[in-house]
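Taken from a larger complex, these chains appear in their original positions, while the remainder are omitted.
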Amino acid sequence: MADKIKVSLLGSTGMVGQKMVRMLSKHPYIELVKVSASPQKIGKKYKDAVKWIEPGDIPENVAELPIVSTEYEDHKDVDVVLSALPNELAEDVELKLVKQGKIVVSNASPFRMDPDVPLINPEVNWEHLELLKYQKSSKNWNGLLVKNPNCTAAILSMPIKPLERLIKINATYIVTLQAVSGAGYSGLPFMAIDGNVVPWIKGEEEKIPKEINKMLGKFEAGKLKSSSLEIHPTTTRVPVKVGHMGVINIVTDDNVDEKEVQKALDSFASLPQHKNLPTAPNKPIIVFKDEDRPQPARDLQYYDGMAVTVGRVKFEGNVLRLVVLGDNLVRGAAGITILTLEVMKELGYF
Amino acid sequence: MADKIKVSLLGSTGMVGQKMVRMLSKHPYIELVKVSASPQKIGKKYKDAVKWIEPGDIPENVAELPIVSTEYEDHKDVDVVLSALPNELAEDVELKLVKQGKIVVSNASPFRMDPDVPLINPEVNWEHLELLKYQKSSKNWNGLLVKNPNCTAAILSMPIKPLERLIKINATYIVTLQAVSGAGYSGLPFMAIDGNVVPWIKGEEEKIPKEINKMLGKFEAGKLKSSSLEIHPTTTRVPVKVGHMGVINIVTDDNVDEKEVQKALDSFASLPQHKNLPTAPNKPIIVFKDEDRPQPARDLQYYDGMAVTVGRVKFEGNVLRLVVLGDNLVRGAAGITILTLEVMKELGYF
């Protein structure tokens, strides 16, 4: 198909990279044509360079692709570069490609808080892509850089967005129970986390309020102004493979009832749904009324992991409490990168 | 030893019962002389009636004891009846024994919120034993009934007690990550909780605010008046065998710093410490400064599980955050029953 968007993928052999490879293999109009990985893998076939852990076989068209470098030369023929690079490598590599003219859509943390760079969780703030209209001139870049949020911020921001419209939020107390895959495939030894909880995730509590507030921000006089939601996060690691859960207590002066809240969440829809984009979940938020849901072992499957699930909605005194769960590798990473690209295409950003 | 306190134990073959059997086997002045269990076990030797899961062998003096019933006749020679009965059986059995004149110290939930019954977590509110002076007359009982709190309330109340003295608490947001043993040995199938989190524990969120507020209560005009701390609990079950963790966010108008808080927790001591009671931990609260502690797999061992551990103390804006961890079977159950008995002995209640 002549019109397919050709993309390359940085960090293609990691856990999130593999997830993107699998998701893109069935994509109607995005075609993965180049895969990049660490220097010692360059030249090998993808199937020989990867320790494949996704279900099913390696997509045939990718299995035989040779691993390429992160240099511009190796990506000059693609329309967009997707990045699932580790945070510590991303800054230099991505910046170089953007300066040389590439459009880069990236999951990695550097530049997420840069005022010129949109930080996109599509259903929450696709409008922020408008920043791209000013980015080249303000940055003196030849290409474009778009970021996706931290996996936890991505999941938490989903129910907060419609709630923020419904009620005036005074403060938010969030405790997360995060899966081990959030630290990468080899991020935590079995000996450290099996039968255990670690009540701290390095760097996570700093990112969550900043990223959520940036995503909830509004344009004022051509600039993006972050929101100023008061968020108190505590992040913990639990012995679960996939699925980040957040318990959210929202303090408000408004009076709502639980049914209104459930309805606002359940009916949430945004541009990806309205435009029926291929990777968009029909319903981005699924609400449970059973008290014992959502659960990571049971509730990550909806729309291939692109929906978040919400339960335990309760309004008492001036506090609204809910529990949210999302697939940290799909909704929190691979999926929103692809969905962001679909929105950019839809809106004509390339 | 002629002066030893002779006790019997209801529910002696369960997980908490076994824990008490082991703890009492080394006790300097409490002697376990009768063990009771469900009707079909009556007459069997303890060693044949129990599926022993505590470390080490069954204490020799208990192994050969015959299982007795819960009837008064079988307990008439003991000074005190301890109870680790399941909640659903406890009400009738305990009430009958108390009416017939026994002193019962119990872990089970019935009567915990009865205004005439002290709910004791020794370091937190040993003074409430004074209620016993009025109990016989107000209840028309021949014996006495003392209750210990729910395991989670027991652990959470430990740091809240000294903090409540230090600062004025406006509201408290608590999220717990509770171990599977809290539901009993067979309470949760492996299929239901392995690799999973269940964001709800039946009945737990109702108990926590009530029981904590009762324990924090004060005597006024001969009556115990519950405290009115605003507590918003969310309780979750995590795939951990032993150890309940709580993430506590406390809203306050006061200004304290983290070091003051750590010091108040670290130096907390109460009658059990001052009287150097056998089961009392030297330090009931151990404070960690390492960010990744406390952890259930590493931090349940202090003073044989009788200390709680606290970490992640942080004061920011008007919010004090801390994480507390305790052994739900020892600090949350078996240990405080025994410690309560020691306090009662010390104060001359029998």
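The first chain written gets the first letter, and so on, giving A and B; residue counts start at 1 in each chain.
Heads up, the rule we're going with is that contacts are C-beta pairs under 8 Å (C-beta built on N, C-alpha and C of every residue); 3 or more make two chains touch, one makes a residue touch a chain.
Given the structure is predicted, the values throughout are model-derived calculations rather than measurements.
Engineer: Since every chain here shares one sequence and 2 of them are in place, how many copies does the full complex have in this file?
Structural biologist: 4
Here is the rule we use: only the chains that are shown with their structure count from here on.
Engineer: Sort out for me which residues of chain A touch chain B in the complex.
Structural biologist: 171, 173, 175, 177, 194-200, 230, 232, 234, 236, 238-241, 243, 245, 247, 249, 251, 291-298, 311-312, 316-317, 319, 321, 323
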